[in-house]
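The structure under discussion is supplied below as structure tokens; questions concerning it will follow.
Every protein chain but one is kept in place in this view of the complex.
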Amino acid sequence: MPRIIKQRVEFEGRVEERNVVIEGDDLPVWPAGERFQVIGTPVTRVDGAQRAGGTARYTADLYPAGVLHGAILRSPHPHARIRALRTSRAEQAPGVRLVLSHRNTDAIPWYNGMSRIFDTELRYVGDEVALVVADDAAAARDALDLIEVEYEPLPHVIDPLEAIRPGAPQVHPQGNVLGGAPERYARGDVEQGFLAADAIVELDVTTPDVLHHSMETHGSVAWWEGDTLVIWDSTQHIFGVRRQVAAALRIPLDRVRVLSPFMGGGFGGKNNAGKHTVLAALASRRLGRPVRIVFTRAEESQAAGKRPRSVQRIRVGARSDGTLVAIDYWGVSSIGAYRAIGTPLAGPATELYACPNVRAETLNVFTHTGPAAAFRAPGYVEGTCALECAIEALADQLEIDPLELRLRNYAEADQVLGRPYSSKFLREAYAMGARAIGWERRALTPRSPVRDGPPRRGLGMATQLWGGSGSAPAYAEVRLNPDGTAEVRIGTQDIGTGTKTALTQIAAEVLTLPVGKVTLSLGDTDFPYSPLSAGSQTLASCGPAVRMAADEARRHLIDAAASLLEVAPEDVRLEGGRLFVAGVPERGLAIAELTGQIGNFTIAGRGFRGPNPDGVTIRTWGAQFAEVEVDPETGEVSVLRIVACHDVGRVINPLQYQSQIHGGVIQGLGMALREEHVTDPETGAVLDLGFDAYAVPRITGIPEIVALAVDKPDPIANNLGVKGVGEPPIIPTPAAIANAVANALGVRVTSFPITPAKVRAELGRRA
Amino acid sequence: MDVFVPRTLDEALEIKAARPDAVPIAGGTDLMVELNLNRRRPRALLDVSRLAELRRCGREDGAVFLGAGVSYTRVIAELPECVPLAQASRAVGSPQIRNRGTVGGNLGTASPAGDALPVLAAYDAEIVVATRDGARALPWAQFLVGPKQTALPPDGLILGARWRIARGPGSFSKVGTRNAMVIAIASLCLVLDEEQRAVRVALGSVGPTVLRAPDAEAYAAEAMARAGTWDDPAALPAPREIEEWAQRVAGAARPIDDVRGTAAYRRHACAALARRALRWALEDRRAGGRA
Partner (left out) sequence: MRVRVRVNGAWRTAEVWPGASLLALLRDALGLCGSKNACEQGECGSCSVWLDGELVCACLVLAAQADGREVRTVEGLTTGEDLHPVQRAFVEAGAVQCGFCTPGFVVAVVDLLSRDPDPDEPRIREALSGNLCRCTGYQKILDAVRLAASKLGGSSP
């Protein structure tokens, strides 16, 4: 019997209440020590040949017959009102088919009602002004220059600290602080706590605006088949895009089909439908032809979301034995013009360590800059920079080994929600990581700054705390073909993480089929519902549903075999693709023999994701260790080695686990040392419009990365015992590198990225 | 937009005379970006990639001539004896860019961050330009007149660069990760000229255009003379003289403070590069490599 249950679900650092429909009982968790054939093995990408062969069709590769190309005119001002807009010259330009603007488009609400699809008030350099659709991309882009717009420039504010001063230009009428007030958290008495402290460290930490820069830019291709809208979208959530586009166009959900079978990366930047998605649909409806809007790299830099810069102050106090007595945290997240959700900067400071007295205040501040978006562990990467640098500074001050200090303050339970963790194998991660890097080699941090001489080495570490539990709802279908092959359908998307491969492994495991006999299809809203591929939740949400669907098909297989073999179902075994009578292996038949004898597709299974267990907090954990070499003379930092060890539950595919760790670490390294998205405070213009000016890490400067896994199943989180690994690996990397730099030089740079200029400036400051 | 694809230099110069608005394109590493991103719409393009005259490269009458259309990949392969130039060519982009990018392109765009330009400046190179009326050579400083400005006449094409071969060690080095303009902090080319007993140094990315540091050059040459280094590679200038040289080189830099506020650091980086470059050169000489 389906039933509705209320469930408290963690997603990207926030806890929300959710109603979910549960169709029945979940399967028991595969316990630790369960023996597998396919799970836990390094299966290579099931779609690797298409991706490496260049035949995979991404949204950006779609050029349906008769396709027209869209280009978007964007605001050159950080804040302005459109006084007048004339499109006639553009409309008459060669090849141009349509120009859309606020003058001929419905005022569709956008950004949670903060704006419209074409607003007459523009709030960042890059805000959408008009769309040109033409026969080819060059004609569309050329015609943008022919649109005549009279702008009334308005006062703007780029810096978040200026934006919260009285009298600052307002981004929205309700003020520049999201929700009208800071988000606050407190437990115990922080002031009393500091009175008991023998050592206190206070740090000011800033992190930069950072761009996702997925290799595939944002893009949508839309066309109409009768009254049904078909959209190919480079998205992390096909069902979300469907709902947003249906609402925008005021058409029923069943008239919108969204596809994203191959997707060229998202990292949180593609969690929602973009304006371009709706515009492609609107333009296609007017023109009766497919319309393609794919961002240029410059648009990707300007208008596709960013990890917002943070300004943080943290104070931590401890007794001489290292016991934490107080943490006081204050953070500002500069969320740009339109982000509707706050950044959970305070998550690590409030939860990671056992500490009786904690106070946190976070302000999410609107500015006249491009809208912030979720980006791989939003808030937690920034917040970990503050907390874990402070902890290591505290350890240096107390002359306690930084790892030992952390172990002395190990949190056994969730102090924020006041409940136990479902599992926590952080001690194991610390121990494995410390052993692999050779932590005992860490020299004491120099007492006075090292300003010259030969390059110096340093070791540093940081801890990772994050969610990644996944949750209901998610559904999957499995069917067996007469030839013994199986098909799985699930409406999730593989944004590059390897979801398709991992889910295929789960189905193959249950059905005891080789991976090659299982074809999994995803990326289509015609398939069963699945959630947003974000918050490290895809595998932990979809995997259990796939297991259950495969398990139902398996039970049907066994029942069918039982009647053919004339035994009771409980006496039938399924192993290695063969059904046989227990204890009599020769009395049996292969799956294909069975399915060949019964009707087409008689054997099918459906599965759902069960609810998360009540009364516990589910977290992922990890530790990273960095070894760096710093040239004191130039201030250049080279990262020599990163050891990452994470506890993300059971590992389904060690190869893909490692890839996720490597990728997260390198993005963290980029943020630590080089990546910075720069907005000119005078003009509001973005100064990095591509890879020439924004330093995505290259293969030349990357360190060796050792990716280790604790690999213990969570005993209760879900029927697979898995948690997500997408976000955890980026979280501790910048802090670990910063701590290693401090260990090398005896000065601490807390303004990320740690550029050579900042290292030199810090060395100079202490002179 | 018109596209001209001449097969000979004469043909190209005729077109350029008739259509001075035609923008030359060789490797496309700068111009194609501007076209792709809609930043520039020239009325005409002139493809110079098929002109044999621009692809000459080698020694001519005691000098090196480097055609404007020679790729960095070819520079590395064909002019290995020009060590600083080969080092600068390796520092350019990636294999894909080195296969297409040319010194002519660097000269044409005159970006202060162009890696080859400090080398040409330190070589005291001449830039050879041609019009329908003939070819002439301009000292590099008269060619690179300002930020992204050259003395190329509207009807002219860059044929290449030419410099006298100087005996002596030299190097090109830079601070800042390559391929990310924002942090191309400073580059430096040092050349020691054994015959003239001269030191020549040029800086990139730290001024409106490529800069030489004549005061520092004279100081270093004199310090080496005082120490007897020119005759005896083992006799080295005093460490404080090397430091003074480094500070004088840094003093010649004219960095501006950008949004990241790195002017002071750029100056500091010039000193670090200068100090190291001179030490390397002196070590090279002492190691017997007086060539």
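In order of appearance the chains are A and B, and numbering begins at 1 in each one.
Note that in this section contacts are C-beta pairs under 8 Å (C-beta built on N, C-alpha and C of every residue); 3 or more make two chains touch, one makes a residue touch a chain.
Every value quoted in this text rests on a predicted model; they were computed, and no experiment measured them.
Only one of the listed residues, A:Pro42, A:Gly438 or A:Pro715, touches the absent chain: A:Pro42. Interface note for the absent chain: among A:Glu16, A:Asp106, A:Asp136 or A:Glu191, the touching residue is A:Asp136. Summary of contacts with the chain left out: across A:Val581, A:Ile705, A:Leu720 or A:Ala757, the touching residue is A:Ile705. Touching the chain that is not shown, out of A:Gly13, A:Gly498 or A:Pro713: A:Gly498 (per the contact rule at the top).
Within chain A, the residues in touch with the undisplayed chain are 42, 44-45, 47-58, 60-61, 63, 136-139, 212-217, 262-265, 267, 294, 296-297, 495-498, 655-656, 658-659, 661-667, 690-692, 696-700, 702, 704-705. Residues 1-3, 5, 25, 27-29, 32-33, 35-37, 41, 45, 47, 49, 93-97, 99-100, 179 of chain B touch the missing chain (whole complex, contact as defined above).
Quick note on the criterion: only the chains that are shown with their structure count from here on.
Looking at the complex, you find that chain A touches chain B at residues 141-142, 144, 296-298, 633-636, 674, 676, 678, 680-681, 687-695, 698, 700-701, 755-757, 760-761. For chain B in complex with chain A, the residues that touch the partner chain are 33, 36-38, 41, 175-183, 185, 259-262, 264-265, 268-269, 272.
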